[in-house]
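I have a structure here, written as structure tokens, and I will follow up with some questions on it.
Up next, chain A:
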Amino acid sequence: MIEVTGIQKQYGKESVLKGIDFELPAATTLSLLGRSGCGKTTLLKILAGLEAGDSGSFKIDGAEMLGIRPQDRGVVYLSQEPLLFPHLDVFENIAFGLRIRGLQKQAVQQRVEQLLDQLGLEAQARKAPATLSGGQKQRAAFGRAIVIHPKILLLDEPFGSLDAETRAEMQVLFQTLRKAEKITSLFVTHDLREAITMGDRFGKMAQGEIKVFADLQAFLAEPDANIQNELAFWKKLPKIE
Partner candidate 1 sequence: MKKLSMRSLLRRFNNGILTMLIIFPMLSLIYLSIVGEWSFPQLLDAQFTFQNWTNALRGTDGLLDSFLISLFIAVSIGLIATFCGFLVCRAIMYHRRHSLLLSLAYYPYLIAPVVLGVMLQFYFIKLGVMGTLPGVMLAHFLFIFPYAVLFFAGFWTHQTRAIEGQAMTLGANRWQVFSKVLFPMAKNWLYICFFQSFMISWFEFGVTQYVGIGKVSTLTVRTMQYVKEANPHVAAVAACLMVLPLAAFLLLNRRFLLRNTENND
Partner candidate 2 sequence: MLKRGLLILFIVFTVVPMVAGLLYSLLYSLGLAGLLGKGFTTQYWETLFTSSEIWSSLAYTSLLTIGSLLLMLAIALPLAYGLHFGQHAKGMYAALFLPLTVPPLIAALAWNFILSPSGIVSRIAQNIGLIQTMDGFPRLVNDLANVGILVTHVFLLFPFFTLVFLNLAQKENLTGLRGMSATLGATHRQFFRKIFAPLLLQKASSLLLLYAVFLFGAYEVPLLLGRSSPRVVTLLIVDKVSKFDLAGIPVGHAMAVLYSLLIGLLVTLMIAWKQRQSGANR
């Protein structure tokens, strides 16, 4: 269970986060619709421990996380940039989290191979990140994150730089994997379709605030220009008989 209450952040006079509150049961995904500049990256970095918030609380299963060093939180942040370690091949990138935890060689081998298989990256195991396609890089970064079973996975427009087809593939892959591995995640995107596809719960983030909806119906009924414009577009399309 994730509980976030009253997280605030100010840069100088500018208030970037004005008190963020939400809850998220284990093994579910909250889709957050948010445009760039709404404060989402700041929020995710605070949750991951890469930046300090001004106030608020972030609990996982009742334990306070803020103040704990990022390496001890078990919160992984994935952005549009895959940020693979350039000096390690795909296998070693995925194995990174396991190796620094001192796992036995054989266990590492087994776990990583299994994951490579699930990700469809067996053939790329020994390739350097620089030689991969955008989708492959993102898959490897994704594998590297879930291999350590994070308590929560934070995704910041992870498929933002991929082409439409690869993006759709990745969405399916992510859904399959997160269900299989029972991952709790927060998925931020500016794309309404993606938000609907990826989430169990839905919310929107704007001007440093979050609103979480009771269900999909409520989300779609929200009088938000972006949501309504997108829906209107789909309704307007002529029916194909």
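Here are a few things to note about the model shown:
Please note the rule applied: a residue touches a chain if its C-beta (ideal position, glycine included) is under 8 Å from a C-beta of that chain, and two chains touch if they have at least 3 such contacts; residues count from 1.
Candidate selection criterion: all candidates are chains of the complex that A comes from, given by their letters.
The model shown is predicted, which means the values in this text are computed figures rather than measured ones.
Within the complex, chain A makes contact with only one of the listed candidates (1 or 2), namely 1. The part of chain A that touches candidate 1 in the complex is made up of residues 45, 48-50, 69-77, 79, 81, 83, 85-88, 96-97, 99-101, 130, 144-145, 148, 150.
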